[in-house]
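Questions regarding the structure given below will be posed in turn.
Only a single protein chain was left out; the remaining protein chains are all shown in position.
In this document, chain identifiers A and B correspond to the written order of the chains, with residue numbering beginning at 1 in each.
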Amino acid sequence: MMSDAKPILQVRDLTVELRTAHAPRRVLDQVSLDVHANEVLGIIGESGSGKTVLSRALVNWVARPLEMTSGEILYRGEDLRKMPAQRMQSLRGRSIAYIGSDPTTALDPTLPIGHQIMEKLKSVEPGISNEAARKRVIHTLDAVRMPMAAKRFDDFPFQFSGGMMQRVMIVDALVTSPDLLVADNITQPLDVTVAAQILRLLKELQADYRTAILFVSSLLGMVHGIADNVLVLAGGKAVELQSVDGILTAPQHAYTRHLVREMPRIWEAAPEGRISAPAPQSDDREVILSVRDVSRVYATKDRSRLFGKQHVQAVRGVSFDVMKGDSLGIVGESGCGKSSLSRLLSRLEAPDTGEILFKGQNIATLKGRAMLKLRKGFQLLLQDPYNSIPSHMSIGRIIAEPLIIHGGLSKAEIRGKVAEVMSEVGLSSDLAGSLPVGLSAGQRQRVNIARAMVLEPELLILDETLSALDQVEQAKLLTLFERLQMRHGITYLYISHDLGMVRRVCNRVAVMYLGRIVELAGNETTFFDSGHPYTRALLSAVPAIEHRPYEASTYLLEGEPPNPINIPPGCSFRTRCPFAFDRCATVDPMLTARGKGDFAACHLAGGGMPASVAAAGTTFA
Amino acid sequence: MTGELASTASTAEVRAQRSLSATMFTNAWKTTEFRIGFFIFFGLIVLSIAGPSLLGVSPTKFSVAQKFMPPVGFGGDWSHILGTDQMGRDLFARSLIGLRNALIIGVTSVVGMFVVGSAIGMIAGYVGGWIELLLMRITDAQMAIPVIILAITILGLSRPTPVTIICVLILAGWPAYARTARSVMLSERRKEYVRAAKILGASNIRILLVHIAPNILPPIAFVAVLDVARMMIIEAILGFIGIGIQPPTPTFGTIIADGTKYLMNAWWITTVPGLLLTISLCGINLMGGALERARNKLLQGVS
Partner (left out) sequence: MIFALDFFLRRMAQGLVIIVLVAMLIFTLLRVVPGDPVRTMLGPMASAEVAEQTAQKMGLRDPIPVQFAKYVGQVVTGDFGRSFVRSAQGASTGGSRGGATFDASNRAPVMGLILTAVPYSLLLAGLALGISLLISLPIGIAAGLKSGKWPDRLALYLSSIFVSLPNIWLALVLIFLVSVKGGLLPAIGYQNWTYAILPAFVLAIELSPVFIRSASVAVSSNMLEPYVAAGQIRGLSRARMILVHVLRNAMIPLLNVLGIQAIGLLLGSLFVIEYAFNYPGVGLLMINAVFQRDFPVIQAIAILACTLLVLVNILVDFAATNIDRRLQY
């Protein structure tokens, strides 16, 4: 970087306080930073580190109860805090643009996106003609690779996917060619492949538009992919500023070292990173759950025809077996059908066709008493720790509820069991009488686990159970799960989007795409020698700082999954597959065995894809 | 325009509370309008129960000699504080009895429509399918006749007694509750705690009664307070038209209707019951309004 040129943005000793009824709390504490023209400065911090407050402060957007108490924010030497409102407003649209983490709520839901971007353009550049404005917007939509830009100009926000909407917001920000773009956690709500696409796009645009970018994220892997320099924010203080490589190789501050060490790793196993050892692969283990050709279709309204209905094919012919003691991970991006599958497996819904055999009995058709009895054997743990337990019952009563439902126990027996299971999951017994008031997310999730465990299930389905928790809590609960597995021989089904976690705890992995399992294999095979291009694309997109066996440049294509209503014949991944060839358009590949216990649904599974790049880190046996 | 921090702080605050409805109630209690309303309302309840005997005058005893006595301060005396009507009956005592009757009819009918309506709405929303469709069409049909029109028709053609009046008001009022309960249920049945209960194996009835009802009914009940006031107005209208509780039992409506003939020479006959009714409605509405606002704010997630 040309450090001698004058920076376009200088922040000096910025302090922001949260005014509460009690003492004010510092959210930002004397933060200083410089952004030079054409530079990408990364800001990294956990939730609560003040990074969102910082990025909003840079566009002078600090609303009560927050208050900027001291410091200055100089844009080309002019202090934003002292600027008249009028001037600030024109500066915002024209010179400093801001994109937030939730693109779906950033625009008026009732007006077409093109019109809203034009509205902004015209208010920032009053002289511009309607025609010129429209042209410019469509041109910029093209630049972010919005398919059919001219047509989508007239579409409404709700007609875009999250990823496409984030592109719209990028257009909105860049259409006036600002000097500085504040990108506040813009990839956070997106699926990994989409996030990776956006990141790649932003990098290219940065080169074209020569805009300085302040890239804020909580993932080091994300910042690593785009930034020149990185500012580390912890507890409202800037603790370290370094080049991006320096942060990884020679972190100075203790917090940064901790951050780098705790980075979830997939290929280079950190010594303490791995929690459960893969289950023994002996062949004669009992099959506890057998899913046979299960499908589920949802009917929705079709707006293009009178009284029309259309069919969303959420789960399409899924089959797999789970052995006792296994930990199977089911991964995939949003809309892949994994949550529909979890509803079927936990028998919240019945499949349209196919069988789900739990210990040999078909739960798809079982009813009444028999079903109730079988239910004790498999339980589901849900994602939201706040909504999944009732607020009006005491904790002991919540955990006792399943025993009351299933009946047959005396009051004393129930009390005994509840106490036992509470201590097992690590809830102190004197909590039994109190309401779940003020329990932390982690403790609430323990109540959830206790409630399921009190039935002594053999199979636990974890539907994104840990994704609402922070790293530390996650790790603690994973340890708990492992202990329960050792003691009771429980089988786990992890339904998750978190590849890092699946890598650590599952011995087998199923990858879903468009309602179907495209690959089902052991942990090692999945991550090091995957047989399906989609798995490889997923892995290439994971924000990581490691050397990875799959390069995004080879595997990550543009585009999003086709909608599950009209699925074209042939391989359903072919619209995004870099290796698609003629046969893929006509013949739908079946899940076929590649090796012992490894399956993939691709014509090239046997060979024909580039070999994995050998991982640089230590592989383990 | 609350910042990210502020909004997370407030949701955390909400979560830390005992329960949603308790929070709503305490939030409402903190407002001045709720307290004003509360004191007016309970003051009037006490008055309407104890009042007539405290005053020491009978609401039905008439004496021709004492007819058209104005209230104290307008030429009347303390034997009839707020004056007398065309038959010399004490207006204050009569109005208090009217208030008591209005309250009884208002509260009972609202409780009735709340119970009937929410039960039907909850079932419709939970069960879905053709049952829902049928129940909701019936609700729509019932709602397509304004309450007052239905009440006038039925009561005008049959013999109005307190019981029939209450029944008619329930009949006319339940659909609004069914609608609300159903729409709340539609979002509620997707919530994770309902899924959780299903997975545990709880039966549908158990889920409805033990898990969902305690969660969704209190906020609906808060808004029902406002309906008590509405029903009291309707009771007065029915009395005014002559199809409410029949004389000699005094009601707001009949006293006001009596007074219309003497508007020119004895304005107080309509004014006293009218004002008393308005004041009590104000009390109820301030209270109900505060509860409703507390609910809306909480549902919006603002603190």
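Here is the rule we use: a residue touches a chain if its C-beta (ideal position, glycine included) is under 8 Å from a C-beta of that chain, and two chains touch if they have at least 3 such contacts.
Predicted model, so just to flag it, every value in this text is computed and none were measured.
Residue in contact with the omitted chain (choice from B:Ile148, B:Leu186 or B:Ala221): B:Ile148. Here the missing chain is touched by one residue of A:Thr110, A:Asn130 or A:Asn566, and it is A:Thr110. Across A:Thr20, A:Ser47, A:Ser90 or A:Ser423, the single residue that touches the chain missing here is A:Ser90.
Note on the undisplayed chain: of the listed residues B:Leu44, B:Ile207 or B:Ala229, the one touching it is B:Ala229. The omitted chain makes contact with subunit A at the following residues, 56, 59, 61, 63, 89-90, 92-94, 97-98, 100, 102, 105-111, 119-120, 123-124, 156, 158, 172-173, 176, 301, 303-307. Counting the whole complex, the residues of subunit B in touch with the unshown chain are 1-2, 33, 137-138, 140-149, 152-154, 156-159, 226, 229, 233, 236-237, 240-241, 252-253, 256, 259-260, 263-264, 267, 270-271, 274, 277-279, 281-282, 284-286, 289, 293, 296, 300, 302.
We adopt the following convention: only the chains that are shown with their structure count from here on.
One simple way to say how far apart two chains are is to compare their mean CA positions; for subunit A and subunit B this gives 48 Å. Of all residues in subunit A, only 18, 20, 27, 52-53, 56, 62-66, 346-348, 371-372, 375-376, 379-380, 382-384, 386-392, 401-402, 405-406, 435, 437-438, 448, 451-452, 455 touch subunit B in the complex they form.
Interface residues of subunit B, counted against subunit A in their complex, comprise 1-6, 9, 15-20, 191-193, 195-203, 206, 211, 214-215.
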